[in-house]
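As you look at this complex, bear in mind that one protein chain is not there, while each of the others sits in place.
Chain naming follows the written order as A, B and C, and within any one chain the residues start at number 1.
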Amino acid sequence: MATKTRASSEKKKGPGKGSKKKGPEIIRVPETTVEIVSDSGEGAQKCGQIFGAVCAKMGNGAWTVEIIPAEIQPPARSKAGGSGNRVRFGTEEITNWGDATNLVVAFNEQVLLGRIELGALAEDAIVLLDNKWATHADEDIQKEWQGGLKELAKHDYRIVEVPMEEECLKIVEDPRRGKNMFALGLLAWICDRDVDLIRAQIAHQFRRKGEEIYQRNVELMEAGYGWAEKNLDFRIEVPTIPSDVPKVVMNGNEAIGMGAIAAGMELCSMYPITPATSASHYLSEVYDKFGGVVHQAEDEIAAVGVAIGASYAGKVAYTITSGPGLSLKQEFLGLAVMLEVPLVVVDVQRGGPSTGLPTKVEQSDLLTACFGQHGDAPHVVLAPATMEECFHSMITARRIAEAFRTVVIVLTDANLATGVQPYPRPQLDARWQQAPVSLPPVDENVPPYDWDPQTGLSPQRYPGQPGGMYTATGLAHNAWSKVAYDPDSHQLGSQMRSRKIAVLQQTLKPPQVYGSDSGELLVVGWGSTKGAIEEAVDRAQAEGLSVSSCHLTFIQPLQPGLKEIFSRFDRVMTVEINYSDEPDDPYITDENRRRAQLAWVLRASTLVDVDCWSRVPGQPLRPGNILKAIRQRLEMGAKV
Amino acid sequence: MATKTRASSEKKKGPGKGSKKKGPEIIRVPETTVEIVSDSGEGAQKCGQIFGAVCAKMGNGAWTVEIIPAEIQPPARSKAGGSGNRVRFGTEEITNWGDATNLVVAFNEQVLLGRIELGALAEDAIVLLDNKWATHADEDIQKEWQGGLKELAKHDYRIVEVPMEEECLKIVEDPRRGKNMFALGLLAWICDRDVDLIRAQIAHQFRRKGEEIYQRNVELMEAGYGWAEKNLDFRIEVPTIPSDVPKVVMNGNEAIGMGAIAAGMELCSMYPITPATSASHYLSEVYDKFGGVVHQAEDEIAAVGVAIGASYAGKVAYTITSGPGLSLKQEFLGLAVMLEVPLVVVDVQRGGPSTGLPTKVEQSDLLTACFGQHGDAPHVVLAPATMEECFHSMITARRIAEAFRTVVIVLTDANLATGVQPYPRPQLDARWQQAPVSLPPVDENVPPYDWDPQTGLSPQRYPGQPGGMYTATGLAHNAWSKVAYDPDSHQLGSQMRSRKIAVLQQTLKPPQVYGSDSGELLVVGWGSTKGAIEEAVDRAQAEGLSVSSCHLTFIQPLQPGLKEIFSRFDRVMTVEINYSDEPDDPYITDENRRRAQLAWVLRASTLVDVDCWSRVPGQPLRPGNILKAIRQRLEMGAKV
Amino acid sequence: MTHLGCSLLSCGVVDDRHFEMEDYQGAIARWCPGCGDHSILTAMQRLLEEEQLKPEQTVFVSGIGCSSRFPHYMKTYGFHGLHGRAIPAATGIKLERPDLDVFVTMGDGDCCSIGAGHWIHAIRYNVDMVVLLLDNNMYGLTKGQTSPTTPATFPSNTQPYGSYLEALNPLTATLGVTNASFVAQTAEWIPAHLFETLKAAYHHKGFAFVRILQRCPVYTEKIYEDAVRQPDAIEMLIHDDGIHIPDLDEIYKNQIIHDPGNLDEARRLAEPFDRFRLGIFYRNEKRPRYEDLRRLPVRTAEEKVELLNQEFDRYAV
Partner (left out) sequence: MTHLGCSLLSCGVVDDRHFEMEDYQGAIARWCPGCGDHSILTAMQRLLEEEQLKPEQTVFVSGIGCSSRFPHYMKTYGFHGLHGRAIPAATGIKLERPDLDVFVTMGDGDCCSIGAGHWIHAIRYNVDMVVLLLDNNMYGLTKGQTSPTTPATFPSNTQPYGSYLEALNPLTATLGVTNASFVAQTAEWIPAHLFETLKAAYHHKGFAFVRILQRCPVYTEKIYEDAVRQPDAIEMLIHDDGIHIPDLDEIYKNQIIHDPGNLDEARRLAEPFDRFRLGIFYRNEKRPRYEDLRRLPVRTAEEKVELLNQEFDRYAV
């Protein structure tokens, strides 16, 4: 049990307990998780973003997660209204958001309680709390504050009341617009962050706001730093290991945007939708200089239609969306498959079904990405697992789309989209940029779908090529793109479109097994859960459990060798952020159990009895919870 | 080998071969298939429809299939332009279109050749052919005719040249508008059809055209009858067995329309699309008198939105569409699942992907029907297999939609939609009609989603109920329909929506096995292929092969007991009209093989190595081809 | 009012309830402070109170957007559906239940961008409902993207160097559609005018389309700033058949006398997008309403079975 420490403003409450002179306690850890949470509009998100970036830039591994309130404008001081950022950073690479927060700065006790109810805090967490509410003019608020403190006392937190409002008032008139920088200063001192780096990061954040704002923010930050130095009796030390590998730090949507630019794509045709939109915000800001455009269409259908038109006429274009938008685009995706027009679609998954949880993570679009188009429409689905893979997936996606003349859906999610992680700076290749379009005349005896009968592949033909005139049509057609309703033409076209994907599959490598090559349990995952799953596997192995994991990048086609890999384990289960019935739920049997989405695909493909453990919390999965599921599944014994 | 018989007009070619006095040869068969084919616009379809209806009304089993040209207005005398109808009828029930035509009336040799190229004719078919082309003013046409006859001579057909044009000219000025009735008369005599019934059917067909047209058509029909009597030396006899069971005869779309009426549904909200539209044509004509409306919306999205709005506010409404429309509706289907608003969706499947084969049959929307919505959106998918099941499926669909507050997708296809089959007249039940909506006041302590925690079921609440005000929302919500982004609420809501479907599954019965309970091969099918599969199984059994079949009505949830049934067979394979790679295709392996859609679902669900044989010919499957596939799979040996 | 679905209503007891403003208040509104949606909500609750609408007989339908949270804040029935698709849902509700009062709230993205097709067609159908466009000239909920009504050169997150196009004018667009029957414009910062406009819309039998100029202090603070501060920036369309609030005469001195029956003139007046003209541009109660065109006979279950048996006779073997 940690000792509760109550530091307070010298001015008001007299000198703090114990003398500061003997130097603060140093809590030295390989990693820690810090959270800052406020009412929405008080800037905790900015504070967290800067803090996270600074951690990364100092050479720590890091992973940040946004804390987003449920409402557009939640009422002040409400449990559901907490807004902010959570930063996990460590000496080594950090691959996920972890289990719980070790240090939290909260602007009021209500948002803090909200976080506690969600299980966000470690039982021994250190809590820094603005104490202005104790003396608030509104008596109801004073009462709430008292009640809140009582609630907090039930836990083993180390609570530090900080006169944040009071201190900020010394510098600014409206502390609502400054407390976040003060908090940043607190954290900076506690975690010994590089103050120059912080200043630079503040400058970047407020680059459009002018010098005065910058100065005031720095002053506030420094005030927080100074106050902490004077009043706190602990510091947290997370060492960094110097590294020669140059790194960049960004969120997954920025990585997608940069990946698209690196891949030489020039038209992002989209319609705004959370959590995909920020990728297009990024692009809108910078694309001009690359000769690229963001076309905001009147709706998702038009967005994908414009992209397909552009791809038909020239370079591969792409569209970025989220679940509801993907549903709307399905008809056009089928057309692109039928016309064999290359297309890249990014689906930044959020909670579903329907409008669901627009700002929150989920992995429930996998099946619709694979099968959402009417008719037989073979295409490609892949899923990056990290910010780095977000970047590279766009380059892969363009190349596959073009080489195989098909649709490539890239599945990311809200966790990747808004989280920030440093990763090795990509080495750019000018060849990725290359325009595929040249317009040589065409031999009139070559049909526009000059399918290789073995592979189904054929070169794309573009308007402007003399002699090559043809009409692309979504109707069944023969190699000449002539409408053909006879059985043989349709069978052949269907076969050619399917064959390509089989050929692509043959170029893929089997996935790597993380951990031992065989054992009692294999955990299979896809997308943003990779870090959490591998951390859980590490911990399980440390406990002596016989567990490995395996993360899939290609969902359609699946990578080869899965059945063989699965056969080496007694039991296989997927871990996913989508819904599945638990085997022991009422009315649930092996026959009617709804299974997690990847599990379903793997069962059909490998005929292995792939089990699943999945949840839809609207949050990333925690390694600790995955670990529990692993233990529980192992207790159930072999199943394969 | 059948003897070729050439009958011809007495006037022109002198007396026919042999004397007619000794009475015609009687070809007595348990069933036969008759086809009439013309240029489009010459009315062969009407002729076939009347003929089919008359066969059914005389007490024969029957199944008709439309012959539809590829083009809106194909050029005259072109192979791809044949339009008409194919009628298979027999002493016993007829469940599918069979393999090949035994008797064909063709208006020109080109459309006939087109049919032959498609393999439509039995090798010993009898062919009646208008011979006006032999003396056509256009020499090119004369040449084509000669070439055509040469082509025909390569086969073993019994060819009868009929001076159709010439005979019709005696009655009408433009034989294009009359030859079809003459042909009807020919067929009537050959197959000994009841002429009074034919007259009645002509009256029904032309009920809006007036007495004169009726009279002229009857005269033409009688002329054909008389000509045949005088000139032909064979008749075909397909005995009928008198039956007490009252029957009705109609196509699947009419059955869907009547089923909707019988189910008490009153709003069909649709957007035109082939082959679904004719259902709404039927409804538009009669719905008024039932107090129902067909709302033709501005697009498919609005169509389903209007239906959901109506279902939310009162009675279950429905929408009827085909593949492209289903793709467009997916977002709204997810909303209905989320709001737990009951909804019935009929998808009359056609060839895909994309616009594909708009008038032709396919079964390739199964996976998108199950998984086409983003997010986890559990709902029901069922598939009638016959015209009769089309009717009853609408009653079932409404009841499930309402009782389980969910979306029910009914998958039919172009084969069911346009084919005609007699079936036992349904006994209507006034209780099916009952309005579920009453508007009693609501206890304010009961939430709008008053989920039974075990089953997930809750009663629907309607605007107008005092005290029950709530806002239905597509956002994640709790039982009070309040927006709730916390992990528990979303997990619970997801669970409740899934649980209902599991509960429904527990009420279903295992499917029946057709044939022996165990054996070497089990063929599994769904939808309109039932008759063809069972006929193939019958024939295979007659050959001594150990084959049974099993036809599924529920696709989501699946009926219970499948794994157990499958375990009794050495090998299981589905037969479907959608695309699958053949196992021995180039580049195809067990890992990357694209499998037929039901096979995929069954593999995931049962972990049995369900094989498949599927084709996308844009036509119903032929029992003979299925039989071949059965033989071939049995040669490959056991696989389970 | 007679309808299969709600037969119980017709045999109800006399209803002597009286409703206060609070009776129409649902969840606490979660819009930003200073958001114009707040005053629209208040005006709406006032209207319901003044008209003594039964909460259970009233349905608010919306799409997705800040503005589309509206139904949650009313204590009536509500349908918070899909982005851009409020109108089809509302149409279904009204077709099924003509006894209900249906109100639709949409944002400018909702109505004029993704929902444009439904909007155009709903004007044609002229189904009896009140349809409000809460126009803040921006995508609010998704945090600041250009909408069709964003003024040219105004920056957003997707067009950070300024909106490319001239704004779409929702009034001329509506007035261009055959069968338009009620088109008005008001501003949420003039509560009296807002209220009278909502009231006129409510009393119009048909599709009553009201564009409400709505401030969004977060993303488009500048756009209506002048109009709010300088009453002279506003031109009031007044007429005996339109809206005329004498109390406002002193403040809003720019007045145009306009007969709402005059379509040509309405289109002319609606044309300039940069002029804030408030009032009823067009009203015509004689336009056919879709639901009237297809009013149906109501049959008992037994009658329907009988009729369907007659249908079967036609198809009998």
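Things to note:
Basically, contacts are C-beta pairs under 8 Å (C-beta built on N, C-alpha and C of every residue); 3 or more make two chains touch, one makes a residue touch a chain.
Since we're looking at a predicted model, the values are computed, not measured.
Although one chain is not drawn, the whole complex shows that of A:Pro74, A:Gly252, A:Gly292 or A:Pro623 it is A:Gly292 that touches it. From the options C:Thr142, C:Asn169 or C:Thr220, the residue with contact to the chain not on display is C:Asn169.
Contact with the chain not shown here comes from a single listed residue; of B:Ser38, B:Ser354 or B:Ser481, that residue is B:Ser354. Annotation: of C:Lys199, C:His244 or C:Arg267, C:Arg267 touches the absent chain (contact as defined above).
Only one of B:Asp192, B:Glu229 or B:Asp299 touches the chain withheld from this view, namely B:Asp299.
Although one chain is not displayed, its contacts with chain C can still be listed: residues 113-118, 120-121, 124-125, 148, 164-169, 172-179, 263-264, 267-268, 271, 273, 288, 290, 293-294. Panel shows chain B; residues 71-75, 271-274, 277, 280-281, 284-285, 288, 294, 296, 298-300, 324, 354-355 of it touch the chain omitted from the view. Taking the whole complex into account, chain A touches the unshown chain at residues 56-57, 59, 204, 246-250, 254, 258, 261-262, 264, 266-267, 269, 286, 288-293, 295, 297-299, 301-315, 317, 331-332, 335, 422, 425-426, 428-431, 433-435, 437-440, 462-475, 482-483.
By our rule, only the chains that are shown with their structure count from here on.
Using mean Cα coordinates as chain centres, the one most removed from chain C is B. Across the two interfaces under comparison, B-C and A-C, the one joined by more C-beta contacts turns out to be B-C. Computed centre separation for the pair chain B/chain C is 44 angstrom, with centres defined by C-alpha atoms.
Computed centre separation for the pair chain A/chain C is 38 angstrom, with centres defined by C-alpha atoms.
For chain C, residues that reach two or more other chains under the stated contact definition are 64, 82.
For chain B, residues that reach two or more other chains under the stated contact definition are 331, 335, 339, 473-475, 483.
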